[in-house]
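Complex shown without one protein chain; remaining protein chains in place.
Read from first to last, the chains carry the letters A, B and C; within each, the first residue is number 1.
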């Protein structure tokens, strides 16, 4: 049971609401003697923080993280690491006018039905602001994996589809990703995406996105069948991100259309090197990593807070309409990239530790 | 930690290998005083059992289940329910010739890398035979939900795409599903699927499938954010099924292409009735059920055991080829339908109990 | 897996070190719509806080708690409750001279062996300062139970043995307990305890204690056999408290000396009232509450930090001696009373929720 905890051996528990005094997390099960500085975490948080371009929300949060425990003289001690990020730029008044209405597509209605009470300010607990805490946890997972697995290890994500516009995956370039405001891996499409998203924004609408995350340097053998399969935990991790509605491993949904010989990745040995001819499996077979690159993708639905007027009801059951003003991402999928990376780092470390426990 | 356990409050733990003496499961956390007979479980097992048509494997297993504990005079006692199904029709000799080879697309390679040992007979633990145990657990979950939620509750699944052939979802008919060997909900396409799958089989190949599962009569409020979201647990459940590579909730991967106004399901009240204009959310908002029909789908990759010759290596690292003879499903996706239903029943009951614990 | 988390459905995760900037906890799974004010928590913390009499450590901490999340307009929302207590009166310099030595009876040696690193200041994570966070969590559990079970519910603890001096349990008086600095329930012995503990303190030594905690108004039926027995979880809870070495349920260790007819509590019905002739079971049979008063006790070993010189080694393996100066409780058992109460409140609420989930 873990409503607000993710993970098995490397576990993080997040807390906080969009307009509360602060948000944060506790990381438990982190190996000792890992070098961790606040800057290591800040680098990752900065990728996700709002207000960095005209394509994201204009809420200004510097998302400055503080380490409150678990690190002594710059190294982890094996005890719980408590991280806190104070909220700064809340405009709770923006939400006064809609506090009794349920925004369609948001969790307003369901939280109210479940709990009979909800913090309406900025979505409260259901706000994507919570994901900052995950990114912080992921930064620590990343540091541990870099030490344990070594330099060949890398997790990197990108937006591969923005609304109706895809990109050319063959042009994927790691260094391109950080050089544009969309985390787009294909330089040739960036301009088009820019125009498209500006027009979406101007029209008071929003769009969805597909994010792909890849993990390199992962040894074969991670994953614990049957009910702790690596792909199962990845699906779980990604689906837990706000607004995610679909998850693929490797060829994903598309694998339904393949034949057996198209799909199964042939194996051969060339000297000491094992070669898979293709990677439909996304690096995972029977729930266990094969040593191939792990490739996963997920879809983020369009931001539900839009200027366009929508029909809804209020909490008294009366029909009404809503138009959500204020500061919102025209495509929440963009800022989901560092979140997807963080979650994959956490899942991989979790399985790394599990594997070490049982099989080393 | 739960390598072979699924669930939080309603939990089942499965055990057994394809060619071991038996398979089974223990169900823990089942409410007391529920009427359970072996026949209730058998009905569900019969949907999944092999050898029922020319479109599934010819292995003959009657999959007869026995209740060993937890049920007294036909009613559950609240103590663990142990179920056992003896294996009958194993032909372990079929696997002798390939025991040192890794079948591409299967878990042979990864199990060996992880554990340094594997039961090669019929895939051992990684065989889809394990799913019989889940179907048994799901049968019990279904009985509990029927008693607790009442008659309006129903979970039903279907194959909505067979390889490259889809079907018309507008023609979905519950009663059609059980009347064809594909669990196809659209009567008009059945003949075509039949021809298609026979040709796939004859060519020694296989194909994938998409399965859609729907749950009706689910009250609003089930699901526990952030890390026990209902959709997260559903994704996890479906991805745990053998050969599943993608999971969608509602519009799923397709939601990336929608605009905000297309995607967010408008809400209105008509008398006492709450109406959602559409169901892109698949009945889940912020990880909590909205009271709409829950609609999920998942892709099953094509059977990896095919007659066509494939390149691979053996466990000594030597290049070789493999052609898998014996008895295999040309489309394993078909028999995944009752498995998907069972998993959804289990997740829903689990969340029903969690909700009762915290919010009643 | 839960290194720093306690509980199943009502869960708290603590963090923080004795000399870090703060300590705190996250409470997850709390039911919504419970009235919680910081003062409710403060009342319980004040029972435990140091520096209140000459019989406890002179470290001055006001242990002022802040609620950072999960409470909206004075009521719980069902989302995680984050509590923080800043540390104020650390004198880390006191620990400089002994930072390389292992204090006998403390966790210095074992933490170092386990993690290869430790925060030596005030015992770091192993300090009893962590128990403030539990007391805070227990305060919330208490509020929930008072609302759910009603006024008859009460958990109350006392010191029933101070070093070699016992007290007369027949003279147990609830109101006496809060009126003396020992949480002693027997007014007639207080003066003697006072003299005894002063002499212990003057001699630079310390003494152990036995704490008894009673829970009234608990309905029959709480507890979930086999491996979530109520007594099992209570034993676990109490043994997790710093310096606890033994736990009894009802007659406890003494039950070994009883005969069957002495031990088994006879049952009779008088009108509508069920009467147990005795309470050797401590209110728990087969791991489930019987409706009798729940009575448990535990032993706290004497404070290991004493002025008297003791032989030990340093972290380089050299023989040395140690005399621990600074501010210490002559009997840490005293301040364990509110901690024991808090833990029992948490276990009871946890089982209350579990019972509701499975059996209501």
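As a working rule, a residue touches a chain if its C-beta (ideal position, glycine included) is under 8 Å from a C-beta of that chain, and two chains touch if they have at least 3 such contacts.
Predicted model, so just to flag it, every value in this text is computed and none were measured.
Here one chain is not drawn; of C:18, C:87 or C:248, the residue touching it is C:248. The residue touching the chain not shown here, chosen from C:122, C:185, C:208 or C:340, is C:208.
For the options C:59, C:125, C:143 or C:335, the residue in contact with the chain missing from this view is C:125.
Here one chain is not drawn; of C:114, C:147 or C:325, the residue touching it is C:114.
Touching residues on chain B toward the chain that is not drawn are 1-5, 8-9, 11, 13-17, 20-24, 26, 28-29, 32-33, 68-70, 72, 75, 77-82, 84, 114-119, 124-125. Residues of chain C in touch with the missing chain: 1-6, 8-9, 14, 102-107, 109-111, 113-116, 125-126, 130, 161, 163-164, 200, 205-210, 220-229, 231-236, 238-240, 242, 245-269, 274, 277, 280-282, 284-291, 299-306, 308, 310-313, 317-319, 333, 354-355, 359. On the side of chain A, touch with the chain left out of the figure occurs at residues 1, 9, 29-32, 78-79, 225, 353-354, 356-360.
Note that in this section only the chains that are shown with their structure count from here on.
With centres taken as mean Cα positions, chain C sits 46 Å from chain B. Chain B has its Cα centroid 26 Å from the Cα centroid of chain A.
Across the assembly, chain B contributes residues 1, 9, 225, 354, 359 that each touch 2 or more other chains.
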